[in-house]
Every structure is written in C-alpha cells, then in structure tokens.
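Comments concern the structure below.
Removed from the display is one protein chain of the complex; every other protein chain stays in position.
Up next is chain A:
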Amino acid sequence: MTTNALRRNGSKGQAGDKIFSGAALGAGILILATLLAVAVFLLIQALPTFMADPTLISGGAGFFSYIYPIVIGTVIAAAIALLIATPVGIAVALFISHYAPRRLASGLGYVIDLLAAIPSVIYGAWGYLVLAPALVPTFQWLSENLGFIPIFAGPASQTGKTILTAGIVLAVMVLPIITSLSREIFLQTPKLHEEASLALGATRWEMITMSVLPFARPGIISAVMLGLGRALGETMAVALVLSTGGLIPSLVKSGNQTIAAEIALNFPEAFGLRLSELIAAGLVLFVITLVVNLIARAIIARHKEFSGAN
C-alpha cells in the first residue's frame, strides 16, 4: 500500500541538512542565551541601587539624578561623532567606490581598513596629546564669536579637553567602520541600476543619488548603527580626552561625562553600593543600545516594500 516512490527512503543526504539546521538553531539559541544572561546579571547586580535610600547614591539625590547627566553626555558625544563621521564616511566611501582611479581606490580602502584595527587607547592618546591642544584656539574663537549660542558658551577650555574633542576623537574612530561597510555596499550596487540612470542622461552624481544611495540605504543605516555602538561604548578614548564634570550645554568648556568612561574610571575602586551603581549605569547603556538598534530596524523595515527585494 505504502509504495509511493516519492516517499523519503533512508537518510542519505538528509543528515547534512539536519546537522546544519541543528547547528544554526544552536548558535541562535546561544546568542539569545548570552544576551539574556548579560541582562539578568546586570539586573541582579544593579538591584541594590534601585532599592537603596536615594541619599546614599552618589550625588545624594537618587539614581535618576545620578544617571541622567551622564546619559545625556553619552548621547551628546555619540551624536557629535555620528554627525561628523556619517557624511564624511559616506563621502569617502563614495569616492573610493565611484570616483577614485582603481589603483588609488584599493590603496585607500586598505588604509581605511587598517584604521579600524588601531586600538582605542592610541586614538585616546592622540586626542589627548595632539588634537585637544590643537583645538584650543578654535574653541576660543567659537566662544568669543558664537558664544551667544549655548553650545558654544565660554569661557572655553584652556586644555581643549571637552566633550566636543571627545566627540571628534570618536568620529575618527567610527569613521573607518562606516566607510568600509558603506564602500562594500556601494560596490555591490547592481550595474543594471547604475546603467539605468546613466542611460537616462544622469551625471555621475545623479547616478549615485538615483541608483547607488537608495540601494545602499539599509546598509548605510547598519553601518552607522555599528559605528554608534562603538561610539556609545567607547571608554578609553573618552576617559583620556575628556576632562569630566557636571552636565553643561557648552561643548567647548570642560564638563560632561559618558556612561562608559564613568564606569571605567571608577570601577577599580568601587565596592558595595557604588559598584552596584556603576553596573546599573551599565544596564542603562545596554538599554540605550538596544533601543537605538530597534529604531534602526524599524527604519529599515518601513521601506521594505521599496527595497527591491520583491
């Protein structure tokens, strides 16, 4: 009765399939489990902070008053970094992929990839020794001429160790990430779509805006998110470059602090409630990163219909 010739017989060739799908599932579960474990660890360790008497928290006014200035500091530093690195990174990537002669392009791409491999402490040292002193006159000028804008309010820092400097150092650090990922995606633009715009009489720049950038859009967003991840989590460079202080709107005065640097600077001596406090700060950073990534996913998904994947 059961003589359907199409029925499975034996497991020949199916073993590989099963092993692979099992391995893929296992890897997926492992990642989720790790993420969950980190979240649980942070929550448990941070719990004492949330339960403690507000007067016992650093600053004496509760966890929220402690955390919100450094959350804003973190966001400011990362925002400066991305504001600089995104346009520059995309421009450099476009130059490499669509403007530079081929030999120059491959050399340049190689150098950019190398930049991504430089340890952050080196960037920090460079920011501290070279960039910060070099920026002092600029900060001076900004505070004297544009001081009426709160972000440039003076008196400017005499050491140059401000949140703006930290943001610029972060920009230099995330630039290679954004550039090399964007370049990779720009190069994958289908010839078909590039020729479509050229054949309509598009200039090279018009071809880029019509064919390359729309195609690369989700990839650019991912690249920026990876850069943002590095900017948000960067400790060493910020710790070296920023002379920390309370939350202030001015970007050219010393002051402000980021979560990652706050944790790194204080962790070695911290114990008891202070330790728990820093871990709670870490939890907040974790949540910020998660939320930012979810927003990015939502942006990408919103344009799915027009992604060309259908």
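Following the convention adopted for this analysis, a residue touches a chain if its C-beta (ideal position, glycine included) is under 8 Å from a C-beta of that chain, and two chains touch if they have at least 3 such contacts; residues count from 1.
Quick note on the criterion: contacts and distances are computed from a predicted model.
Undergrad: Identify the UniProt protein name of the omitted chain, choosing among "Glycosyltransferase 2-like domain-containing protein", "2-oxoisovalerate dehydrogenase subunit alpha", "Phosphate ABC transporter ATPase" or "Sarcosine oxidase subunit beta".
TA: This omitted chain is identified in its UniProt record as "Phosphate ABC transporter ATPase".
Undergrad: Among A:Phe63, A:Tyr123, A:Phe152 or A:Phe215, exactly one should touch the missing chain; which is it?
TA: A:Phe215
Undergrad: Quick one: say which of A:Met51, A:Ala117 or A:Ala199 touches the chain that got left out.
TA: A:Ala199
Undergrad: What does the interface between chain A and the hidden chain look like in terms of residue numbers?
TA: Chain A touches the missing chain through residues 102, 190, 192-203, 206, 210-211, 214-215, 217, 303, 305-308, 310.
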